[in-house]
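After this line comes subunit A, so read on.
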Amino acid sequence: MSIVFYVLAGLTVAGALAAVALKNTVHCALALTVAFAGLALLFLELDAQFAGFAQILIYIGAVAILVVFAILLTRGSETPKDTVYSNKWLLGLVTAAAVFAVLGWAVLHSTEALPHETAKPAVTVMDIGNALMGRYVLPLEIVALLLTAALIGAVIVAMHEKEGAR
Partner candidate 1 sequence: MTPLTGYLLVAALLFAIGLAGALTRRNAILVLIGIELMLNAANLNLIAFWRYGPHPEALTGMMFAIFSIAVAAAEAAVGLGLVIQIYRHTRTTDLDQMNRMKG
Partner candidate 2 sequence: MLGEGILKGLGETARNFAGSFVSAERLTTVQYPEERVAPIEATRDFPFLVYDGKDWEAGLRCVACQICEKECPPKCIYIVKSTDKKPDALGKPQIYPARFDIDISVCMSCQICVEVCPFEAIKMDTEFELSTTDRFGGLLYDRKELAKSNEYYHKIHPTEAAETDARLAEEKAKADAKAKAAAAAAAAKAAAGPAVAAAKPAAPVSAVKAADGEKQG
């Protein structure tokens, strides 16, 4: 287990924890970006170059800004008056811990089906292109359709009512 993996894992988990636990919502959004960046580096560590750059481009470039815009548009950046956690927060924590316990147990006790160290897959962008256009052309078209629908949907949902109906 290389040192790089530990550093990156630590960075990502710290970012995720901060994104969830911080009081100021904008700080949460910025911590979220740190988590996304950590994940992108983990992808690069796993030699998934295209996925890593796509992650940076889409998540840090767009989703993080979207989250931040949403926070500002809903006046979330002012520090809330009462506690930041919902009143049934303990139940939430317990369920999350249970989920993690189950997942951890499953991972640790899974049989050694997969080999430890496999050769570094030489993936070029050309292969991804061919795969996208070859085997995955249907999902590509569906995702394109979905993105357009989401684009139009988000705009319509968030559009300001012209007649100002309250």
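Just so it is clear, a contact is a pair of C-beta atoms (placed from the backbone, for glycine too) under 8 Å apart; a residue touches a chain by one contact, two chains touch by 3 or more; residues count from 1.
On how the list was made: all candidates are chains of the complex that A comes from, given by their letters.
Model, not experiment: these values are computed from the prediction.
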Quiz item: In the complex, what candidate makes contact with subunit A, out of 1 or 2?
Solution: 1
Exercise. Enumerate the contact residues on subunit A facing candidate 1 in the complex.
Key: 1-2, 5, 9, 12-13, 16-17, 19-20, 25, 28-29, 32, 35-36, 39, 42-43, 46-48, 50-51, 54-55, 58-59, 62-63, 66-67, 69-71, 73-76, 80, 83-87, 89, 91-93, 95-97, 99-100, 103-104, 107-108, 110, 112, 114-118, 121, 123, 127-128, 131-132, 136, 139, 143, 146-147, 150-151, 153-155, 157-158, 160
